[in-house]
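With one protein chain withheld, the remaining protein chains of the complex are depicted in position.
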Amino acid sequence: MGDSLYRELIMDHSKHPRNKGTLDPHDYSYQDVNPLCGDEIRIDVRVQDDVVSDIKFSGRGCAISQAAASMLTEMVLGQPVAEVKTLAKEDLLEELGVPIGPARMKCALLGLKVLKAGLYGVAPADDSL
Amino acid sequence: MGDSLYRELIMDHSKHPRNKGTLDPHDYSYQDVNPLCGDEIRIDVRVQDDVVSDIKFSGRGCAISQAAASMLTEMVLGQPVAEVKTLAKEDLLEELGVPIGPARMKCALLGLKVLKAGLYGVAPADDSL
Amino acid sequence: MATPLLSPAPLQVDAIRADFPILNQANERGQRLVYLDSAASSQKPAVVIDAQANYYRHDNANIHRGVYALSERATTEYETARKRVAAFINAPDPDTCIFVRNTTEAINLVAYSWGRQHIQAGDLLVVTLLDHHSNLVPWQVLAETQGAELAYARVTAGGRLDEDHLGRLLDREPKLVAMPHVSNALGTIVDVARWTRRAQAAGATVLIDGAQSAPHLPVDVAAIGCDFFALSGHKLLAPMGSGVLWGKRDRLDAMPPFLTGGGMIRRVTVDGTTWAELPAKFEAGTPAVGEAIGLGVAVDYLTELGMDRVRSHERDLTDYALDRLQRLPGIQLYGPDDLDERAGVISFAVGEVHPHDVASILAEENVAVRAGHHCCQPLMRELDLVATTRASFSVYNDETDVDRLASAIERVIEVFA
Partner (left out) sequence: MATPLLSPAPLQVDAIRADFPILNQANERGQRLVYLDSAASSQKPAVVIDAQANYYRHDNANIHRGVYALSERATTEYETARKRVAAFINAPDPDTCIFVRNTTEAINLVAYSWGRQHIQAGDLLVVTLLDHHSNLVPWQVLAETQGAELAYARVTAGGRLDEDHLGRLLDREPKLVAMPHVSNALGTIVDVARWTRRAQAAGATVLIDGAQSAPHLPVDVAAIGCDFFALSGHKLLAPMGSGVLWGKRDRLDAMPPFLTGGGMIRRVTVDGTTWAELPAKFEAGTPAVGEAIGLGVAVDYLTELGMDRVRSHERDLTDYALDRLQRLPGIQLYGPDDLDERAGVISFAVGEVHPHDVASILAEENVAVRAGHHCCQPLMRELDLVATTRASFSVYNDETDVDRLASAIERVIEVFA
């Protein structure tokens, strides 16, 4: 089962999410749902000196969406906002380390979509991600 | 070309229709069209002593509809009305003597449909023919 | 309804499975495909696939009005398919079976054509919370367009229609009652003959959504007595793009057309148009002839198996599956307990694991099930669920499939332990 979607890293993030919670006050906050699955993600961000100084996510949904959001927060914490804004979906998918089929792609990318929408202040179209 | 729809008998009736015209006065008269092809047939009947004493058809349309109507008038002239009323489509098709495919069936049977509708005083449903 | 004393002879599932080419697939680990998503769409036997392909290889042409051999053959085969479908649902007159794309189109046809003619401001329409979106949203739209009221008959926690509530709604004399014959989310079988009688006695026109019954139960529209009955070919071993609206002749005759254009007219002038007779009146444009022919072959395939045997087989399999699954730790099963009120659909939850994760892990074991709201969001909300995982059976499933399902669920439990 080496190629299972549910390999250890993802299950670890799913069972022990990093940076889970909310930030109040925050500089950016956004939330969205994946209407097909009902996954919900909210991400709060604090910025200091143009760097992501703190980040928390909350929500509920499938293991993939929650684990991916958890991994995403680890990836961007401490990174310059300008770089986070250009984070490609491929970067996150690589971090996930398992092939994501088309049906679960929206789950895996929901957190990234929410984060970018927050930083840009608008909801990007699905495929502009 | 022995099995052609357009064998000699039909072409003969088509080119030299029997009992073509109208009857005035008449005892029965009815007309109908085949909306798919635009064929039109009218049949006028005179009855004496419960027998078809005179019959004429008029109309326009394809060779099959006109030839079949012509042959039909020959078949029923001089026959008791009661028998004509029970004339089956198979009787007419046999007289035509060539296999009629489903697409041309309505052409071949239009005259019979009109005749029966006239004698019964109503338009029979297509398949009650 | 008691179980009949003499069950019909069991289906020979191994032989049936051999008829379905797709079921030969195995994954990289050599696990054969266990297809348990027939409620979403069934697989197709080779006879159906071949009938459609052979139609295109030998007989394809536009139907009606062509006088050459291909067109005559295509027309004859198309109308033969209609007769086969009519026989399958015991429709007295084949011309009252209208070929459509799917159940959704069938219901929309009625909502647009019959609905806009008959429903007025203040009228009451009744649907049920068991209904699929396709038997809900068209009535929402109709109610809104016409200023009518739409009421939803409630369901019990066990997934049955709330009889008292529906009874009270009927007391309000609705103009329309629409309900499913079988719920796609819970498998609930609705006693549609009884409800049709009661609804019609209250003055309602009745539409039965047969998408989930036609593939699994003997259906007799004459005995049900409903005014309209809708089904999808693709859930019934037939190609996609094939479906049927059946209606009582006087209803259909009195309705204006829905789609207009070629094939459904009697006469077109610049001043207006008169319509063709049934069934052409409701089949505007070139129909999906090959698909309809496939549907005719599919219903004959089922008839040959015998719908009584199909029902009995799926009932036994559901019995086995409920028994097998409820032994798994943390599993939650939804839907009616009584097997006589339940078709071969099992919605379930595995502890707190999200249904999409359940379905994904099952997919890794080559067990195909569906997860989600099953196009029944109002029902999900009523039962306080976000989604479920659903396994659904057809003629090609047997106990070995249930065993594979059970062990795949065991892996879910393991991964999420």
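As written, the chain order gives the labels A, B and C, with residue 1 at the start of each chain.
Here is the rule we go by: contacts are C-beta pairs under 8 Å (C-beta built on N, C-alpha and C of every residue); 3 or more make two chains touch, one makes a residue touch a chain.
A quick note: this is a predicted structure, and the numbers were derived from the prediction, not measured.
Q: Need the list of shown chains touched by the one chain that isn't shown.
A: A, B, C
Q: Which is it among C:G66, C:G330 or C:G351 that touches the chain not included here?
A: C:G66
Q: Determine and list the subunit C residues touching the chain excluded from the picture.
A: So the residues of subunit C touching the unseen chain are 21-22, 25, 27, 33, 35, 37, 40-41, 43-44, 48-50, 52-53, 56-62, 65-71, 101-105, 107-108, 112, 129, 132-138, 140-141, 144, 152, 232, 234, 239-242, 259-263, 265, 267-270, 272-273, 284-291, 356, 359-360, 362-363, 366-372, 375, 377-378, 381.
Q: Going by the touch rule given at the top, which residues of subunit B touch the chain that is not shown?
A: Residues 1, 4-6, 11, 36-38, 61-64, 104, 107 of subunit B touch the chain that is not shown.
Q: Suppose we count only contacts with the excluded chain; which residues of subunit A make the list?
A: Interface residues of subunit A facing the absent chain: 35-36, 101-104.
Rule of thumb we're sticking to: only the chains that are shown with their structure count from here on.
Q: Given the contact rule stated at the top, which pair of chains has the most C-beta pairs in contact?
A: After counting contacts between each pair of chains, the winner is A-C.
Q: Between subunit B and subunit C, what's the gap in Å when you average each chain's C-alpha atoms?
A: Those two chain centres are 47 Å apart.
Q: If you average the CA atoms of subunit A and of subunit B, how many Å lie between those two points?
A: Result: the chain centres lie 80 Å from each other.
Q: Whole-Å distance, subunit A centre to subunit C centre, using C-alpha means?
A: Each chain reduced to its C-alpha mean, subunit A and subunit C end up 39 Å apart.
Q: Which residues of subunit A are in contact with two or more other chains?
A: There are none in subunit A.
Q: Which subunit C residues touch at least two other chains?
A: Correct list: empty.
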